[in-house]
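For this view, one protein chain was removed and the others were kept in their places.
Letters are used for the chains, namely A and B, taken in the order the chains are written, and counting of residues starts over at 1 for each.
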Amino acid sequence: MKTFVCIKRVPDTSEAEVKVDATGKDVDSSRFSFDINEADNYAVEEAILIKEAMGGTVQVVCIGPKDADVMIRMALAKGGDSAMRIEDPRINLIDPLKVAKVLAATLKDQECNLVLTGCMANDDGSMAVGVALAEELGVSHAAMVKKVEILDESKIKVHRELEGGLLEVVELALPAVLTIQTGINEPRYAPIRGIRQAQKKELKVLSLDDIGLAEDEVNEASSLIELDKFYIPEVVSTAEVIEGEPEEKGVIMAEKLVKGGLL
Amino acid sequence: MGDIFVLAEHRRGELREITLEMLSKAAEVAQQTGGNLVSVLIGSGIDSFAEQLTGYSDKVLYIDDPLFADFNAEKYQKVLAELLKQYKPDLFMIGQTVQGVDFAPALAVEMKMPYLTDLVDLAFADGKFKLVRQYYQGKVNADFTFKAEPPYMVTIREACFEIAEPSKKGAVEKIDSPLKEDIEYRRFIEYIEAEVGDVDITQSEILVAVGRGIREEKNMEMVLELANTIKADLCGTRAATDAGWLPHDRQVGTSGKAVKPKLYIAIGISGAFQHLAGMKASKTIVAINKDKDAPIFTVADYAIVDDLFKVLPKLTEKLKELVG
Partner (left out) sequence: MNTEMQSFIKKYDLLGCIQCGRCTGGCPVTVRTNLNVRRFVYDAKTIDEDTLDELARLPEIWDCTACNTCAVRCPKGLKPVEVLIGLRNILVESGVIQPTVRDALESVFREGNPWEKPRAMRSDWMEGLEVKIAEPGEKVENLVFVCCTNAYDPKVQVSAKNLVKILNKAGVDYGFIGDDESCCASEVHNLGEEGLFEMMVEDNTELLNSYDAKRIVTISPHCYSTLKNQHPDLNAEVIHYTHLLKELFEAGKIELTREFSGRIVYHDPCFLGKQNNVYEEPRFILNQIPGAEIVEFERNRERSLCCEGGGGKMWVESESTKERLADTRVKDAKELGASILAVACPFCVLTLDDSVKAKGFEEEMRVAEILELLGEIME
C-alpha cells in the first residue's frame, strides 16, 4: 500500500490571545507556537498503522516553511519513509481549493494508492482540502473517517462518523482520499532519538516550478474568494453569569441548553 | 437572477435542523437579492419533507428516486452539478455538516465555483454577497467577497441561525433524477449505531462532570438523573474517582483523560489546574459552583455561582420537560 499523508503546520491558539496585525488581513503570529494540525497527527498514525499491518510505504507531504521540518521529521520518526515539503510564497494559502491544487500537482506523478489527511485544520476549519484534492486527482473519497479497513488492493471499507456518533459504513474503490477524524487511533510518541535518526530519511523541498504549476494557477489573483479583512468579533468569551434565585438559574440554564442547540 | 438554492439535509427519516436554519437565513438574503428561494430535496419516499419545505421556500425541487435511498456523496455531486448547470442560481447553500463536507468541496472544484465554508453570517448588499467566516476557533472573524460571476457555493455552520416561523407557500416541483445509473466506486453499506456500554469519555459528545462539591456518593443519584436526561456520559475529577464515586477511567485531568465534548457540565468542581488541562478543549462549558472565585469559571461559558443542590434538581426537571 503506497500511502501519502498530507499534514499542515498550525498555531496552537487554544489559550493564546489572537491579535489582528497591521495589514488587517492576517494575525500577529510572533508569539504563537506551531505544531502539526491535530487531525493530521491522527492521519499520520493511521498511515503508519496501515503500513505496519500490510507493508508498503508512507510518504509525508506538507506545504509549509522550513520551520515545518521539525514536525515532518517527527512523522518520519514514527514510521514515515520520505517527505516532500512544498514552499512557495506565491501560493494563496488562505484558499483551500488552491491548497488542494498544489497537493494534487505534487501527487499526480506519484504512485499513490491511498491519501490521508486530517478532516479539519484547527486554524481555518474549512474541511475542504481533502475532498477537493480527491476531485483534482479524479479518485474516490470519504470525509470524516473513523475507521479504515483495507479489503483488498482495489477496495476499502470505511466508517464515517456522523453527528451523534452514528457510523456510516461505505465501500470505496482505490485509489482514494480519506479525511481522518480525531480519535480514530492513539497517536504514538516520537522520541527525540528517533527524530534524530529520521534525519537520514529524504525530505525534498519543492517549489511551484518543481511540481509543474504556474503562478497564475494558485496565486491570490487567481482565487475566486477575496479576503476583505480580519477583525476580532465583538463577543468576548468570558462566562455568561446566570442570574436569579437558585431554582430559577436551573430553569434558565435548561432553556439555554435546549434553545441554543447545545445538546 | 438572485435565486438562492438551499440543499435540504435529511437522514433516517428526519429532516435535519440545519435545513430550516439555512432556509430561515436564506429568506432574508433572498429578500436582499430579490430572487427566489428554492429548496433542493434529494431522496426516496420523503414527500413529507417536501411538504414541510414549502413553508420555507418559494419552490421545492424534489428528486424522488430509489437511487437516493441512502446518502452517497458521489451521487449527490453528480446530481447537483447538473442542477447547477441547468438552473444557475446565484447562491447555493449547503450545511457545513458531515454530509455537506463530503461532497461540497468536490462539487466546487468540478464546477470551478467560488466556494467559502462554515459561514457564520452572510448578506447581499451593494450588488455583492458579503460573507463572514471565522478563524482560530472563533477568535477572529473574516469578511470575504466572491470574485467572478455566480453561481457561488457556501456552507453554513450549524446552530448559527435561528429557525423562523414558516411563512411561505412554495410549490413542490418533482423532477427526474439527472443521474440514471448507480455508482460502483462508492457504495453505502449500512449504518452502525453509536456504541452503548463501555464508554470512552474521550469520545463523548456530552459530559456531566462531578467534583468534591457533591460531597457524598448518595448525591450521585441526582447527577445521574441529569446525565440520563440529556444522554450524557459521566466523568469527574480525581477527587471524585478517588472517593470511588466513579471508576478510574472516568477521571478527567493530566493524570487521567483529556476530553473534548461539545458540552461539559461541571458540577461542584473548583477547577484545579490539572483538571482544567483535561477539559478546557470542551466546546461549551457550564459550571455550577458556589465559590465565585473557583478557577473553573475562567474557562466556563456559562457560570452558575450557586448551591448545586438547589440548582441541579430544577435544571434536570426543566430539561426533562423540554427534551422529553
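Here is the rule we go by: a residue touches a chain if its C-beta (ideal position, glycine included) is under 8 Å from a C-beta of that chain, and two chains touch if they have at least 3 such contacts.
What you are looking at is a predicted structure, and each value in this text was computed from that prediction instead of being measured.
*Asks:* Which one touches the absent chain: B:123, B:199, B:243 or B:322?
*Replies:* Result: among the candidates, B:243 touches the missing chain.
*Asks:* Just to verify: which one of A:67, A:152 or A:186 makes contact with the chain not shown?
*Replies:* A:186
*Asks:* If the hidden chain were put back, which residues of subunit B would touch it?
*Replies:* 212, 238-239, 242-243, 248, 251, 254-256, 258, 272-274, 277, 295
*Asks:* Touching residues of subunit A against the unshown chain: what are they?
*Replies:* Spelled out for subunit A, the touching residues are 12, 15-16, 31-33, 35, 78, 186-196.
Note that only the chains that are shown with their structure count from here on.
*Asks:* Averaged over CA atoms, how far is the centre of subunit A from the centre of subunit B? Could you give it in whole Å?
*Replies:* 20
*Asks:* Could you please specify the touching residues of subunit A with respect to subunit B in the complex?
*Replies:* 11, 13-15, 18, 20, 27, 96-97, 100, 119, 122-132, 134-136, 140-144, 157, 159-173, 179, 182-183, 223-233, 237, 239-242, 246-251, 253-258, 260-263
*Asks:* Mind listing the subunit B positions that touch subunit A in their complex?
*Replies:* Residues of subunit B touching subunit A: 11, 17, 71, 73-74, 96-99, 101-106, 108-110, 112-118, 133-148, 158-159, 184-195, 202-203, 205-206, 230, 260, 262-263, 280-281, 284, 286-287, 297, 300-307, 310-319, 321-323.
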